[in-house]
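Excluded from the complex is one protein chain; the other protein chains are retained at their positions.
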Amino acid sequence: MTRSPVALLAALAALLLVLPLFAGSYALSVATLILYFAYTGQAWNVMTGFAGQLSLGHSLYVGVGAYAAGALFYHYGIGPWAGLWIAILLCVLMGLIIGFLAFRFGISGVYFALLTIAFAEFTRIGFDHLDWLGGPGGMFLKVAQRDQIDLANFRGPPVMYYYTMLAFAGGALALCAWLLRSRAGYYWRAIREDEEAARSLGINAFRWKMLAVAISSAMTAVSGVFFAFYYNNLFPEQIFSINRSIELILGPVIGGLGTLFGPILGAAVLTLLSDGLTDLLAALGWEIPGIKQVFYGVVLLLVVMFLPNGIWPALAKRLGIREAEDR
Amino acid sequence: MSWDLVANVVVAGVLTGLVYGLMALGLSVIFGVVRVVNFAHGEMMTIAMYSAVLIFGSLKLDPFLVLLPVAAAFFVFGYVLQTGLINPFITRPEHTQFMLLIALAIIMTNALLMLFGPEARSVQVDYQLESFELGGVLLDKVRLYAASVAVVAAASLFAFFRFTLTGKSIRACADNHLGARVVGLNVKRLYGLTFGLGAACVAVAGCAMVLLVDVTPSLGPYYTLLAFVIVIVGGLGSMTGALLGGVLIGVSEALAGLLIAPSAKSMFSFGLLILVLLLRPQGLLGKRS
Partner (left out) sequence: MGTPLLEVSGIDKSFRGLQAVARVSFSVEPGHIVALIGPNGAGKTTCFNMIAGTLAPDAGEVRFAGQRIDGLRADRICAAGIGRTFQLVKPFGGLSVLDNVTVGALNREANVPSARRRALGILERLGLADKRRQPAASLTLPDRKRLEVARALATEPRLLLLDEVMAGLRPTETDQMIGFFRKLNEETGLTILLIEHVMRAVMALSREIHVLHHGELIASGSPEEIARHPAVLASYLGEEAL
């Protein structure tokens, strides 16, 4: 029995569209966070899940995107929608540089992952010393009133941020679905499975890997811009930290690496469960720093041990849903 | 900037670097033989450091004195971890193994955070501030002892791999996994022993390091990265390379801290990693390409 995911998707979309009508402000912020991680996880998934190039330094693109748009706003009053393009340009450039260096020199697997970590760390420390960007003390963006919607400067009530993130997440899903069905999707997966065999079938592995990196970094730049204008304060230690890099891959890995719905499911499961856990503990009077991360670690451990392909593939099988075009 | 100052900084860097080298030696053994990418290596080191803090706090025992019991405990821990949890992942796709170790690293770092909080802890022995003088250069006693311990531990490990039958069996596994099984070696057990030895190295390095720096939970990821940098720079598969790489990183960190800014010292290490990965991935003394 094979069901199409479209019905499920439509129901989910409808639910998400009307969510602000009955959700309180806390629930709305949690939902926005889930969508943020779903979107960013989707972006990372393009490079790692589809094309098989493990990036453990993706916080680099979040940070560069955030600081690019943030600095333009802070120093020149340039709005986020214009700053977005500069952010994307810079992130794609960084990604292509890393990709070029790695792929030209034949670096893959754990060495590639270490390379991505090294670049992120290098940048983190570098930004700590850039006073024009606020240095270690951070950069703070002016927050105007939150009641009216000022879309040009991306200021407004939480609902505005929610719908924006919803649009991004939906757009990312559509983009990834389209990519998977296209030549890129086939070629990326071939490269991921066996690069040498892929080459023997006429695939220019270098070019297609670069494309994956470019798309992934461009998409992640958008996360960074959102981050800057949502939280309004940026610290190199935080935004480029390896903990952030790990945090944004947890969703796709737990949900299902290389699948379409994995990142979304993973983000939802992790955020909801961990919030539930912290609420429970708070109700019992325990405030323990670090417990949320231990929880993430345990979930990741359990998934890796018992559901190595992630939750979504197992769930989809149960529900009889086929993600791929094989009909 | 006087020569004396630079000389002191360099010597301190060499001594600290030897301890780094021992830590990296543990990773070289684990990564090189068992082929496990131990993303939790630095976290294991940090746990060792906290253990020393706890023991010193409750029993007032110098970390150098408790080296052997701590190393033995870590050996057992490493053996159990490898044979019980990690072993099946050696044959599975790469990224699953990475995620397993990352999960362990996350759990370890944050468990430490939960138990000890984010404030720095340290061990202060009576001779903490004493030093020897050798031709204008001041050698901190703690640093000298730490480095000596590292060298002795490393030498013991060399001897083990060179001269004992078990050691040679382990090297055989590393060279030819299938061949080793064909001749009847119990590869699973040997992998467990190797991981245990790697963990023991880290334990000794941790007990030594705790006298040189303050420990916080966030040191875990930092030391993991540092260990990988050293192993890659020094060359995978080369034990001497690990020690040499450690010294190189120790000295460059010390100099970068002196010449640029203390906060920029690790920037140099990451820059070096990038260069080595691109230009000479087999490292300085590495064998495998």
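Remarks
So that you can tell them apart, the chains are marked A and B in the order they are listed, and the count of residues begins at 1 in each.
Assume a residue touches a chain if its C-beta (ideal position, glycine included) is under 8 Å from a C-beta of that chain, and two chains touch if they have at least 3 such contacts.
What you see is a predicted model; the values in this text were computed from it and never measured.
Here is the thing to keep in mind: the chain we left out touches A in the whole complex. In the complete assembly, the contact with the undisplayed chain comes from A:197, out of A:27, A:97, A:197 or A:298.
When the missing chain is restored to the complex, the residue among A:75, A:104, A:142 or A:181 that touches it is A:181.
The set of chain A residues touching the chain not shown comprises 181-183, 186-187, 189-190, 192-194, 196-205, 258, 324, 326.
Everything that follows uses one rule, which is that only the chains that are shown with their structure count from here on.
In terms of their C-alpha centroids, the spacing between chain A and chain B amounts to 32 Å. Chain B contributes residues 37, 85, 92, 94-96, 98-100, 102-107, 109-114, 117-118, 217, 221, 225, 228-229, 232, 261, 263-264, 266-267, 270-271, 273-274, 277-279, 281 to its touches with chain A in the complex. Residues 48, 54, 101, 105, 107, 109-111, 113-115, 117-119, 121-122, 125-126, 128-129, 136, 242-243, 246, 253, 257, 288-291, 293-294, 296-298, 300-301, 304-305, 308 of chain A are the ones that touch chain B when the two sit in their complex.
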